[in-house]
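The complex is shown incomplete by one protein chain, all other protein chains being positioned as in the whole.
Up next is chain A:
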Amino acid sequence: MKRRAILAFTLDHPGVLNKISMLIRKKMYNVDTLTVCRARIPGVSRMTITLRESDQARVDQVVRQLEKFTEVISVKELDTDHSYWREVAIIKLEIDASVLETFQGRYNFEILEQKSDDIHILQVAGSTRRIDAFLDEVGQEHIVEIARTGVTAMEK
């Protein structure tokens, strides 16, 4: 199933998120990630939804039906070639500082806190794939806790 990102600008009203998620449920998708933030224009929210669908016509349908909501100002699908998809992860690791150092340079992370010799809290930003690769390389056994924002995206 192809991963899709849909970018929507909506009025910052109560119930809009509810409407949008209800439509996606009605269309029988499971939302992969959903991020919301304020847009540059006051009173407008910016939403990035990712879900999985191979059929382009069905994605177009979702976009059209989202557009139909009175509170939705504009919607478009962003494809990976012409847009940046990024997320942030906060990770608590049990790992020796010396080992962690070996990743420095190859992955772009910031150590937020070193709680003890081997407990670190760090922040990694990048594409989903990049963060997955980092986690793989670190090894699941070192991960104590992880929080990821989900994807936010912007056209090139």
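Details
The definition used in the following text is that a contact is a pair of C-beta atoms (placed from the backbone, for glycine too) under 8 Å apart; a residue touches a chain by one contact, two chains touch by 3 or more; residues count from 1.
In the analysis below, contacts and distances are computed from a predicted model.
Remark: of the listed names "Acetolactate synthase", "ABC transporter ATP-binding protein", "Phosphate transport system permease protein" or "Carbon-monoxide dehydrogenase medium subunit", the one matching the undisplayed chain in UniProt is "Acetolactate synthase".
Between the chain not shown and the residues A:K2, A:R38, A:R52 or A:K68, the one that touches is A:K68. Interface note for the absent chain: among A:L11, A:V99, A:L112 or A:M154, the touching residue is A:L11.
The omitted chain makes contact with chain A at the following residues, 10-11, 15, 18-19, 22-23, 26, 57, 60-61, 64-65, 67-74.
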